[in-house]
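All protein chains but one are shown at their positions in the complex.
For reference, chains read A and B in written order, and residue numbers begin at 1 within each chain.
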Amino acid sequence: MKKSNWFIILFFMTLALIVATVFAVSIGAVKLPLFNMTTVEKNIFFNVRLPRVLLAGLVGAALVMSGALFQYVMKNPLADSFTTGTSASSAMGAVIAIMLGLEKLIPLFALAGGLTGLTAVYKISSVRNRIQPVTMLLAGIVISTFASATISFMKYLSDDAVSSIIFWLMGGFSSASISKVIILAIAIIGSYLSIRSDFLSLDIICFDDMTAEASGVNVARLRRKIFFIASLLTAFSVGYAGIIGFAGLVIPHIIRLLRMVKAAELLPMSLIGGGLFMITNDLIARTILSEGQELPVGILTSFIGGIFFLTLLIKRKKELFYFD
Amino acid sequence: MKSNIKIIVLAVMVQLTIAATAFSYDRIIILYGAVSPIIKELSLSDKVVGVSRSDTVFTQTTKLGSHLRPNVELIIALEPDIIIAGSKRTFNEEMVESVKVKVIYFDPQTLDEVLEKITELGELFRQEERAKELVISCKEKLKGVKPLSKKPEVIYEISAEPLRIAGKKSIVTSIIEAAGGENVITIEKKHVVLSPEVILKAEPDYYFYQTGPMNKNPSPVKERDQFVTLKSEIVNVDQYEFARAGLNVFDAVIKMNRIFGDNPQFRGENNE
Partner (left out) sequence: MIRLDEIVATQGDFSLSVKSLSIKESGLVAVLGNNGSGKTTFLSLLSGLKSYEGSYELSGKDFGSYSAKSAGEILSLLPQSGALNMPFDVFYVVLTGRFIHTDGRSYSKEDFDETERVMIETDIMHLKERPFNELSGGEKQRVLLARTINKDTKVLLLDEPFSDTDILHQHKLIGLLKELAKKKLIIVVIHDLSLAIREFERFLFFESGTLSYDVTPEEIDEERLSSIFGVRVKFIKEASKLFIYTEEV
């Protein structure tokens, strides 16, 4: 894609993101006037609505960027935090932290869990340094199922009654706060800055490992780094919003269909596209029911993602396998 | 006590011979813990052969798994002649089919329904007198409710994450009303997944949050970022005392009414 075209698309996507954010903060369970707010209305705006919209946007950005990164290292367009089992194993880590009464360490446990699950999937699905896409999906399903089973088991142990652990499996932004927003923003900006210098290398690891290595890229080192960053982003999103499926799969694919394939185009666009996608989804999730009732946002993204995935399987088989 | 039971059994048997329709239930299984105190009050303790894992009354009786997932094999093995379950959700048609005995559900949504259920149980187990006494004592308890100067508006939190609030169909609403207050949430559901915005906007006088299996370690409401500015009185209560539809609800009414009455804002004129 021409640089000038890319800037035009970037400009309009950013504009769309801003519009969506403004829209999302002005609509909600309670009607708020944009000007002359009372104290209560200000509290609602600053303590509930704004953090929530921002958290949704950041989690979307983190999930989509991690999805795009997973697709690089797994050499597979179907890889994302969900299909690689990283989300579920992160959630397992988070739940273990809760069980141990270490709520403050949730992101750390989530990261450890995510890395463990991801390593397992990678080891299982790589044959002679090549990831087999179908094996990866199967391994991802197995790891996800295993992690979910562990979560359910812990839920059972802790108490039969429906407890808040379910929250991790459904996903949502109801517990948003400014501190979470700030931490996640730091994690995303830090991750982005640390891989910005690897954009050219990321494109080169899309070749077979031998070609990539011969081109002057330290494939093993880069892969480890990307694994870590993608897991970190997943761990924070899961720690703050539970498992939200498919965003990391759908958005990078759409961006690539728009012919933004290079890492330098794809990754910045993933951040913006992910934010836009999740803010919109969350807006729908919290306004579709009456009287301030809410729908878990994971239901919505999985619904949209499921339809997308299905269309992909039916209509674009070829594209799934150009990754060989 | 034993002889008492014998007399009752005898009486039931006599009745059986007189009225062929009447049947004596001798082996009771209780799968919903809130029923146990009532069964005890109806002097039927000796007939209880199995209970759910978390039962607080019949702690020595055979456990049959959790109230959400009771073990049907264990149930059948105990050869009960009646099973009292919480709701169809926890004990479904297929399970009823497989146990092949009478199953009744105990799922009252208001105080009146609790009393009705007590009467029903009394009739079912031929303990009408005890049931009547029990109903009277419950109603007697409610007389302790003191009038308030105005109705406090109340939010009752079922769980913090996700934020679920008691809706109109919850027994909690009935408790709040009997205690002289009003549930802000009028949605026709037991539990409502709700936006915190609604709560901030409503500015309720009281924010009750429960601790129990449904809400394991809720962080104090005012420590949550969303609610730091909430002006409501915050009260932490036990889930078993307030959100379970059993004999406990009448004590809960009194407790809540006392909390309201202690607040000068709502104290009735005739109270000191």
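By definition in this document, contacts are C-beta pairs under 8 Å (C-beta built on N, C-alpha and C of every residue); 3 or more make two chains touch, one makes a residue touch a chain.
All of these numbers come straight from a predicted model, not from anything done at the bench.
Asks: If you put the missing chain back into the full complex, which of the shown chains would it touch?
Replies: A
Asks: If I consider the whole complex, including the chain that's not displayed, which of A:Leu32, A:Val217 or A:Ala247 touches that chain?
Replies: Counting the whole complex, the residue in contact with the absent chain is A:Val217.
Asks: Taking the full complex into account, find the residue in A:Ile44, A:Leu169, A:Ile204 or A:Leu276 that is in contact with the omitted chain.
Replies: The missing chain is touched by A:Ile204.
Asks: Considering the whole complex rather than only what is displayed, give the residues of chain A touching the chain that is not shown.
Replies: Against the missing chain, chain A presents residues 75-76, 197-201, 203-204, 206-208, 210-211, 213-218, 256, 261-262, 322-324.
One rule holds in what follows: only the chains that are shown with their structure count from here on.
Asks: Give, as an integer number of Å, the spacing between the C-alpha centres of chain B and chain A.
Replies: Result: the chain centres lie 42 Å from each other.
Asks: Which residues of chain B touch chain A in the complex?
Replies: 53-54, 66-69, 159-163, 187, 192-198, 200-201, 203, 212-217, 224-229
Asks: In their shared complex, at which residues does chain A touch chain B?
Replies: Interface residues on chain A, with respect to chain B: 28-30, 39-41, 43-44, 47-49, 51, 101, 103, 158-164, 167, 170, 172, 174-179, 286, 291-296.
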